[in-house]
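This is the structure I have questions about; it appears just below.
One protein chain is absent from this view; the other protein chains keep their places.
Here is chain A:
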Amino acid sequence: MSIIVGVDIGNSTTEAAVARIGDDGSPEFLSSGTTMTTGIKGTVENIPGVVQVLEEATEAAGIEISDLDLVLLNEATPVIGDVAMETVTETIVTESSMVGHNPSSPGGKGTGVGRTVHIRDLENGAPPEGPVIVVVPQEYDFEVAAGILARALEAGVEVQAGIVQGNDGVLISNRLPTPLPFVDEVAHVEKVPLGMLAAVEVAPQGQAVRQLSNPYGIATLFSLSPEETTHVIPIAKALVGLRSAVVIRTPAGDVQSKEIPAGSIKFIGENQSLTVELEHGADEIMNTLAQAQPLCDVEGESGTNVGGMIENVRQTMADVTEKPLAEVNIHDVLAVDCLVPQQVVGGIADEFSIESATGLAIMVDTDRLLMERVAETLSEKIGVPVELGGVEANTAILGALTTPGIDVPVAIIDGGAGSTDGAELQKGKPVEHVHLAGAGNMVTLLIKNELGLERFDVAEQIKIHPLAKVESLFHIRHEDNGVQFFEEPLEANLFARVVLVTDDGLVPIDTKHTLDRIRTVRQEAKRKVLVRNGIRVLRHISPSGNIRFLNFVAVVGRLGLDFELPQMLMNELSPFGIVVGVANVRGELGPTNAVATGLIVNYCRRRDDAT
């Protein structure tokens, strides 16, 4: 009889399972433990984490680490993943020809066209001829400005609309004989060129500008020729969805939607090498990758953003493994398109525009030597023999097979932070396995960028918690529209906020996005990365590349703990007629601990085979 521990070092968590092996060779599980992984997976920095999880698990089993007869480590194969994002377009405004933004309260509504005039010129000298758009800097108090405008209107000046620096749009509009449209909070109002033809549009509440976001609308206002109209498309595009906007016709002014040369990626396959430009988007990149399979390595164009990013991953990996740079091969790439808010270059109201970006997850192969080093060091440290107990994917399958109601042939999807792994077991055949780039961290990166969040950890929280809206201090509305009441009032800092429903209570998110928007971004990110990778994994491991040949699919790892992903996967896969669900390791642990449990099962099997 002996007591052994299976330890699974993952990208983000380290898990352990303690079992007593009976005389008949069957395991009796005593306890399990989970802790955060220390350092990069597969390096000696993992050891503090391993020791901690061993202490935790042995304590739960009522024994000491010194009572252990053997520690089994997973043979963590690849997976150092890195994620990065590059914007591939940007909007540049020259000669301040456009203002488009969403001040919280523009004044009036409607559209006005005229020549731009500084408000001081309305009182000094001859009144300007023809329709005018008045420019009001912050120094003019709203009452003073309204007074000047009212007198000018009375004197016959055709004031059509205004561009205001302060947050005074409504105040000025309210004080005029008839309300006019005012775009306010234009921070750099001094950059507005004077004496130029301009159009101001303020949409009614709850709507977006229509005329100025329509190229023909702009053409109508400015009497543009068909040739000139083709040049205003970027302007119209930049103004889509905004509550208020100004377009100024300057002699050379222009708005450009520019593609940033992000570089190209070269996929070196066993049979052929293919190159694809990053700005062609994720679909093109993934198609090219599929054509280049089986993949030997990936290179980024040197001197470009993507080149730097790929070499960075390679360098980190070379440092960790102490292998020469040339021997570190990239094994898989996942590209995802997204839209990110970026500040407009040359904008005069600190505008943001939604630009395309491409996110990349990259994965590098490691080798067995690394884990052997970890095993040796660990053994010295705790004075217990340490062995490598089998390839991660195989042990994960064995662990998953402890789930009630499951049988071979079985496939698993093991999603963690850095990679999505898959394995398939058929009777009488060796286990097929695959490791693909892109998992939880990639989702977090997408959420962070699409919502324009400053901090990674906020995005991480959004990823793993459902949302709610605080409707009053006594009740919240969950994202499924269910209402929850409270006896005691909530904290003042939660008032009217979108919050995360966590185990520790409600946590406000500091963002202007609506609940629906955050939810859409979150679900889309999961769909684009995790669901897509789940299907990619199944295609790789199923015998003929056809998912229909699989019978049982079990989701293990942290992926299975996500509150919505298993359902999303099930919706996606149920048309293929396969059973897909979250594993329940040993009938009690849910999707976690599969590898640690599998290490022990594998150990018992090997002993059986030996005897």
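Everything below uses one rule, namely that a residue touches a chain if its C-beta (ideal position, glycine included) is under 8 Å from a C-beta of that chain, and two chains touch if they have at least 3 such contacts; residues count from 1.
Everything below uses one rule, namely that contacts and distances are computed from a predicted model.
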Request  = Report the protein name recorded by UniProt for the chain absent from the figure; options are "Propanediol/glycerol family dehydratase medium subunit", "Ferredoxin", "NADH-quinone oxidoreductase subunit H" or "Sarcosine oxidase subunit delta".
outcome  = "Propanediol/glycerol family dehydratase medium subunit"
Ask   = Among A:Ala17, A:Leu221, A:Ala282 or A:Val498, which residue is in contact with the omitted chain in the full complex?
value = A:Val498
Remark   = Among the options A:Val113, A:Ile148 or A:Ile462, the absent chain makes contact with A:Ile148
Inquiry  = One chain is left out of this view; which of A:Ser105, A:Asn312 or A:Gln523 touches it in the full complex?
reply    = A:Ser105
Query = What is the set of chain A residues that contact the non-displayed chain in the whole complex?
reply = 104-105, 120, 123, 138-144, 147-148, 150-151, 154, 167-171, 174, 471-474, 489, 491-492, 495-498, 508, 510
